[in-house]
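Structure first, commentary second.
The complex is shown incomplete by one protein chain, all other protein chains being positioned as in the whole.
When the chains are written out, they are named A, B and C in that same order, and each has its own residue count from 1.
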Amino acid sequence: MEKIKVGIIGTGFIGPTHIEAIRRLGFVEVAGLAESSQEAADKKAAELGIPKAFGDYRDMLQDSEIQVIHNCTPNHLHFEINKEIILAGKHVISEKPLAMDKEESQELLALARKQEIVHAVNFNYRQHASIQNLHAMIGTGGLGKVNLVHGSYLQDWLLYETDFNWRLAPEVGGKSRAVADIGSHWCDTVQFVTGKKIVEVFSDLATVLPVRKKAMNATSTFSSQDDAEQEYEDIPINTEDYASVLVRFDDGSRGVFTVSQVSAGRKNKLSFEINGSKSSVFWNQEEPEKLWIGHRDKANEVLLADPSLFSPEARSAIHHPGGHNEGWPDALKNMMLNFYSFIRDGKNLKDDKPNFATFEDGHLSMCITDAILESHNRQKWVKVQASKEVHA
Amino acid sequence: MEKIKVGIIGTGFIGPTHIEAIRRLGFVEVAGLAESSQEAADKKAAELGIPKAFGDYRDMLQDSEIQVIHNCTPNHLHFEINKEIILAGKHVISEKPLAMDKEESQELLALARKQEIVHAVNFNYRQHASIQNLHAMIGTGGLGKVNLVHGSYLQDWLLYETDFNWRLAPEVGGKSRAVADIGSHWCDTVQFVTGKKIVEVFSDLATVLPVRKKAMNATSTFSSQDDAEQEYEDIPINTEDYASVLVRFDDGSRGVFTVSQVSAGRKNKLSFEINGSKSSVFWNQEEPEKLWIGHRDKANEVLLADPSLFSPEARSAIHHPGGHNEGWPDALKNMMLNFYSFIRDGKNLKDDKPNFATFEDGHLSMCITDAILESHNRQKWVKVQASKEVHA
Amino acid sequence: MEKIKVGIIGTGFIGPTHIEAIRRLGFVEVAGLAESSQEAADKKAAELGIPKAFGDYRDMLQDSEIQVIHNCTPNHLHFEINKEIILAGKHVISEKPLAMDKEESQELLALARKQEIVHAVNFNYRQHASIQNLHAMIGTGGLGKVNLVHGSYLQDWLLYETDFNWRLAPEVGGKSRAVADIGSHWCDTVQFVTGKKIVEVFSDLATVLPVRKKAMNATSTFSSQDDAEQEYEDIPINTEDYASVLVRFDDGSRGVFTVSQVSAGRKNKLSFEINGSKSSVFWNQEEPEKLWIGHRDKANEVLLADPSLFSPEARSAIHHPGGHNEGWPDALKNMMLNFYSFIRDGKNLKDDKPNFATFEDGHLSMCITDAILESHNRQKWVKVQASKEVHA
Partner (left out) sequence: MEKIKVGIIGTGFIGPTHIEAIRRLGFVEVAGLAESSQEAADKKAAELGIPKAFGDYRDMLQDSEIQVIHNCTPNHLHFEINKEIILAGKHVISEKPLAMDKEESQELLALARKQEIVHAVNFNYRQHASIQNLHAMIGTGGLGKVNLVHGSYLQDWLLYETDFNWRLAPEVGGKSRAVADIGSHWCDTVQFVTGKKIVEVFSDLATVLPVRKKAMNATSTFSSQDDAEQEYEDIPINTEDYASVLVRFDDGSRGVFTVSQVSAGRKNKLSFEINGSKSSVFWNQEEPEKLWIGHRDKANEVLLADPSLFSPEARSAIHHPGGHNEGWPDALKNMMLNFYSFIRDGKNLKDDKPNFATFEDGHLSMCITDAILESHNRQKWVKVQASKEVHA
């Protein structure tokens, strides 16, 4: 069988994880990568065992052998590059956010539809086996009517005032930080499992550390200079470390979530509880193989991911027997498996239902982020205004 | 040593738990109880081994031997009876809420101060050993600056539409239900451990079950009638099952909490996470002996309550070695121990700092509840307006 | 109602916990205590609010008002004092072990039966609400046939070589330490829940710290002397810190347990797992309100103690709604409640089945300990040889 050929743009942290996930499939081949210079590209290609190296991604877009492109660049480049990928007629997996605001993401969505390519945005948390199983459970009425959804996404990597990173600069990371980076994952995951859309929000944002200290000699990381002598400059911060958001879903049910990047001890804790008219569930990404199921009239349950205990619809998302835990890399693998199976099987997004997030979900995510920012600024409930094309 | 003599008004669920907690102390004696009729009082007194039985609590208020009265009646009677207790010159422990609104609670607070009695409201959760220890930890800077507080108080006893109870009737339970009953405990506990006051709120309330079914023949509980034949009448419900509340503390820091009485599998889950500039903590009343402590630069900790590992200030709140877990009854015992030690040692609230919640805390609680209701009605941030006497 | 009058011998750590537990009942009165001198007795009686103080326990045994005696003395005094209590015709609750070997405990059992008093040994862990519920579950076939039992009882209070205590001296604590002190609790609890008896053992014992350091000036605890200057003498230790024991039950099923007093971080972790032909359970005394229930064909369960979810037989062992956790003090209260209700209701051990451990259980416990010591010495499987009177 001819393998599907793929090219990767950007090989920072996330690019290589895409490559490794793709390789697990067996029917897809990473044929090329693009970096910001030919030298960087050659070095990475050798390191990662990839045949073709491009110093300019535009050249890779012209490679007729390559059918699919992964956009793994920093946020501020997403829009422009996604646009070029689509115009080149390649299928695309973009890292989120799709763009810098909802107007841009709407443009991308319209263009992708016109070009009839397969498009995906890497909302990987919906690909955890337990999340796929929960989606099936809720879809078949396992919780009764879903009434309430509440949770949070907490990290600690920006806890200290000396923590500094490109994501803190609005011109690179975007005008929203905690909401766009991690709140977007929470909303996508919750919308996926419940099958509901967030339609209105009220938010409270805070920049817990309004001034941060940026190391002045960051370039000489490996100098023998003592840490104590490190000099810093004060950088005012304009994006939020924290947000709490009250939400309303399209069926009138309620929810609330909190995001924070300054919560010591929480590394990547995306969690939520859903209260239905019959049962509840709780899931925490730091223990992704467990699903707590709450009951009023019998003991609560903890379902450890296990194909023999999963809904039939979710069995294809889990690849090992119970007790052989899968984790974050396996969710990413599932994302790739679902996306590339869709392509291999000749499906298209007009006629077939994908089991991955598309640019439609990516656009909706941007609309929610924009509504959250607007609500905070106006101190009012704000409706999420997605393009009419979404769900059309 | 002469024991302190105590009288109890109301012997439903909570009254007997007070009695048992008092008896553990050894230096306090439950001398009398009052019920709604002499017959009921005699029966309960015999059952509980209490010498004096009063068919009218007013008679007990005249008993000169009795120095302290516990008000364990339903909510709508709290104000009137608390007032009479104070006017009789007795010390008082009242169940919460102190009254039906903040004007009433302010009147009680002023009267109690004038009469110079010792007054307490039974916010028992701050009396858990781990909570006392956390209060000491935060007070000595163990978490650094407290930036964020988030959590919830979830129950499931009103999950089904056939669940019915006097608390659902506003004229008996009050105009707020979930917020007043359980939200008040969350706010008190969080304010106690952080040493901060909630000064502004924005809320979203919902009555998840707007109509409930009340059994029509509730009086004939023990009839042989089949459950399936049970007849119900539809009762419209006006009080909230659910609320999510954004809060601001007096130092500008933020928080959010959710309350629900319709969350299957959650029996009495009061929980919160606090994120400080150095460390975080998480506590859950369903596992009250554990305190999770989160760190950025080292492994997270789980502190199982243990006198040898507690702050010196908190050691008097724990009475057994590590691994001999204390629970809900022990928190109530601590409440009684702190209150009666205060009285035994001849202290007074003008000069001495109590280690229990007073009518000041009870009044503040009512002010927060009233602000939450007002915010929901006006869809705006509302300031908590406590009497100027509070914290005076 | 006339209250049952009780006297306590010994008021170290465990005596006052008995007193507090008794007082919670309401129908029993602690009328007296005995200490090693009149001065010590008077001081303790004042402190604990007890009317009568005896400088010699023999005088308390002559007090006709007192019907029940609690033996809360150190191990080496148990036999002699228990004997005198029985001969005085009083009912008795003894701390475990009943005596120093199985011949002594057999003598006590025979004597207690002859005198027709009510006798109990304080195996308190079987009184936890969740353990009572598990006993009912297994009794009604909830796990199927019980095939395997495995677990441990781990503590860390003797971890360091400078940890020293009277229990380390064989002439006071007895010839077995970890097995007798904590292994006995494990065996009693497991035998209670399964309804099986341990009939054969193979053991491996170790004294992890064969020499300990005893502080030479322990009497001047409050001297200003620096810790670093503390002088120690080396004391050889002959009793075990650790044991692992293979066991066989009377129906041929198997088990194994480990005890250790040198396991850092384990404070009082008595735990066991039981594997039945249908389901499994796991219980850990450091989280006594939880029962894990394991299944092959459905999600595992965690049952948080809750009267509405308990077996009807176990409901009297739990006194608060779900989520209002009871702990170690409540198990002790249950012990007292069951024992004193038995007496109050005029029951006797010849005709009525007690819901507490009696001297029969105490004797059986000594037989198991003796068999474990013998097995270790002979390096062979050894049968537990209980008096024929047991289970007669």
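Note that in this section a contact is a pair of C-beta atoms (placed from the backbone, for glycine too) under 8 Å apart; a residue touches a chain by one contact, two chains touch by 3 or more.
Model, not experiment: these values are computed from the prediction.
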item: Touching the absent chain when the full complex is considered, from C:G26, C:P97, C:G174 or C:G276; value: C:G276
item: Contact residue for the chain not shown (choose from A:N122, A:Q155 or A:N338); value: A:Q155
item: Interface with the unshown chain - residue positions in chain C; value: 147-148, 150, 152, 154, 156, 159-160, 202, 204, 206, 208, 242, 244, 246, 254-256, 258, 260, 262-266, 273, 275-280, 292-296, 300, 379-381
item: For chain A, the residues touching the chain missing from this view; value: 1, 3, 17, 19-20, 23-24, 26-27, 46, 48-49, 155, 157, 266-269, 285-289, 304, 306, 319-330
item: Chain B, residues in touch with the chain not shown (by the definition above); value: 291, 293, 297-304, 308-309
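Please note the rule applied: only the chains that are shown with their structure count from here on.
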item: Most widely separated chain from chain B, with each centre as the mean of CA atoms; value: A
item: Distance between chain centroids, defined by C-alpha means - chain A, chain B (Å); value: 42
item: Interchain centroid distance [CA atoms averaged], chain B/chain C, Å; value: 35
item: Between chain C and chain A, distance of the C-alpha-averaged centres to the nearest whole Å; value: 55
item: Sites on chain C at which at least two other chains make contact; value: 304
